[in-house]
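Before we start, here is the structure in question, set down as structure tokens.
Here we show just some of the chains, and they stay where they sit in the whole.
Labels run A and B following the written order; every chain starts at residue 1.
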Amino acid sequence: MLEDPLQPRRLDEASAAEIGEAIYSLACELYPICRSITGRGVRETLEILSRRIDLTRHEVPTGTALFDWTAPKEWTIRDAWIKDASGRNVLDFAASNLHVMSYSAPLHARMSLDELKKHVVTLPEQPDLIPYRTSYYAERSAFCMAHSELSALSEGEYEALIDSELADGSLSYGEHVHRGRTDQEFLLSAHICHPSLANDNCSGLALLALIARALKERETRYSYRFLFAPGTIGALAWLAANEDRLSRIAHGLVVSCVGDGGGPTYKRSRRGDAFIDRAMVHVLAHTGLKPTILDFSPYGYDERQFCSPGFDLPVGLFQRSAFGTFPEYHTSADNLDFIRPMHLQASYRMIMDAIDIVEANWTPRNLSPKGEPQLGRRGLYAAVGGDKTGVAGMMAMLWVLNLADGEHCLLNMAERSGMAFREIEKAARLLREHGLLADA
Amino acid sequence: MLEDPLQPRRLDEASAAEIGEAIYSLACELYPICRSITGRGVRETLEILSRRIDLTRHEVPTGTALFDWTAPKEWTIRDAWIKDASGRNVLDFAASNLHVMSYSAPLHARMSLDELKKHVVTLPEQPDLIPYRTSYYAERSAFCMAHSELSALSEGEYEALIDSELADGSLSYGEHVHRGRTDQEFLLSAHICHPSLANDNCSGLALLALIARALKERETRYSYRFLFAPGTIGALAWLAANEDRLSRIAHGLVVSCVGDGGGPTYKRSRRGDAFIDRAMVHVLAHTGLKPTILDFSPYGYDERQFCSPGFDLPVGLFQRSAFGTFPEYHTSADNLDFIRPMHLQASYRMIMDAIDIVEANWTPRNLSPKGEPQLGRRGLYAAVGGDKTGVAGMMAMLWVLNLADGEHCLLNMAERSGMAFREIEKAARLLREHGLLADA
């Protein structure tokens, strides 16, 4: 038997359940940190990730030009609260870091209830949840609060404090690279700028870290680049730093919201039919779930930057429930109960399947193309073993032989036959082993 | 703000209802006239139209070669009736000009009821309606009558008169041209050969006249050519006279049956994907109605001639209910009650929207194509204003920026985003104003 390019992965997935637990456990560790686009939260997060994987940390000084943007000031948040006239805390940053609008400017003032309400964002239709809000590029001081709690406040004077600071410093992001046999790269990117939101995006950060760790055990054709960067500005910083090497990005996925049981959802790259698009559509079609495949649109996560017309990289977006479509989205309900190890494990599996396709795909040429070769004489009917597996294996061999004219890669054969890539790849390996196939 | 190319139209539509009334009123004026492919009825119709718009009238002498055809004789109809033995009129041309088969040869004879019936066409399945029938290219003398009235006639002798004349003369048609900045033309054509049928095609004649009047107020990129000509032979006459200038026809619409509440219906040009096809499909998809889009077929109105293989012009057919699909079609029930100002106004709006697309379409190039430009810093989030409108405006800007690689025109962006052309065009204008777009 030839080497099975999928083998190493199978080994380190010996216990799929363990992987789900490991991702969940890392997500739990990341959850409490108050991240924003800059500042200590991002660095703490990178610090935790670097205990799992080798991480190169980059610091981009405030004011650095990043295409049409500049690296923003660094945000420090120390404390925040609102006290009523009796000195009782009616809101406390210590209870939830969502209580402060992310990147909020400092504030310390006494004010009437009416005045206070101008500084508080709530969700009247989800009255018990704290909303997640940001104000990165317009300076603002604000709190976020459950609508029911705001409504319960009585008239009177309140004291409000946001002990934050916006000062020159730097923008942080982390990068991990797994070197493969070629310098063609698969980019995997997760945003690191959201505070205590479990699905969006502790799940993505943790899942990518575990994939990076798994790849360590594996010799790969592609190099894999993992990017943990704040949304928009972090992606732009990375693009600016790597502009002359972007032609190496052969495939890419932005990963977020991968811990809930919805979807799966894949949004195609701007190109629409990039290899990663076809691979993900194939993988999701074979999950047994009901995937949603979306055409590219210019709203979402950092695929917006990677797929801007000046770059047009082959990068899609992978999610379970699509952002904005689940009620927990951008609220305090996106917590550690909302994500589950089993879903994290399934999401991990889907990305790994896409990696398998990228790794194992090739374009064969049938060395006996006139009529079918006599498989029986080579023991290839037997070789694929009994019953249904055998039939699938034989069909896969017939498909591979028939399409191996040098014009069809294995993924193309899988698409055309409706069979799983894994079956097709296995058949092609067997046929090559028996001298019936060669590289096209 | 840059000039809004759609602005002038909006002004003269200040009162949409008034336009519906104005079209209806003109249709009412045209309705009583007994038109045919040649003769006084066509000239009277052109005379009425020329009170609204500048009209160039053409007269093509009988016998003039028009490709495979020749200009036919001119038809004059003065009177027609059938009298029973007692001298009582049982059919009178004065009551309805549908009573005489269009282009009927003269007749004066006494005959039995059985003999008479050979000269009368009825609609047994719509017994109270008078059919509309023609016999242009085979000489025939005949009446059209409600089946119930024919059935009520008793045995006996009848006297039948068709006081008509077929003699050398000329074929008449009218043309109005609105000059634009270029000599590329948008052809708008309506047939003028049907007698008292309101939808087919007083509605089309009146609607085009009002569009011509509206364009007068507007400086346009394209020149607009309005053709009011008898079906088939009139279109052929115009084609023969303009054969060497047909390459100027960039877009075209044949317009008929635009006063009822059905459809809307668009039949694609023979090319199938001409710009006018895409524009009309887009406009109709955004009406909120349930449009029917038909592929080209070689039966219908003058698109048959414009789309014959020797010309293959980019001309489609616009209707509300498609011809032949409504029970009033080609009967006396296609009267002034069947068409309504509100439907005429809506049809006017659809054609004007297509004109807007043709006028305002361009292909932009993103001047900041690497990542998204920072819209917030330019006040462009604010600029598009509050809430849902704001979201749509922002999405439109993101779509335009993302697709502005010089390969996509605004209509293409509208198609791909699913947004209305108007939203896309507005976003592109705003972005150009802020220096983010240039001509590709």
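Following the convention adopted for this analysis, a contact is a pair of C-beta atoms (placed from the backbone, for glycine too) under 8 Å apart; a residue touches a chain by one contact, two chains touch by 3 or more.
This is a predicted model, so every value here is computed, not measured.
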Where 2 copies are displayed, count of copies in the complete assembly: 3
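In this section, only the chains that are shown with their structure count from here on.
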Centroid distance [mean C-alpha coordinates] between chain B and chain A, Å: 54
Residues of chain A that touch chain B when the two form their complex: 66-69, 137-138, 232, 235-236, 239, 243, 270, 295, 297-299, 304-305, 307-312
Chain B residues touching chain A - in the complex, by the definition given at the top: 366, 368-374, 376-377, 395, 398-399, 401-405, 416-417
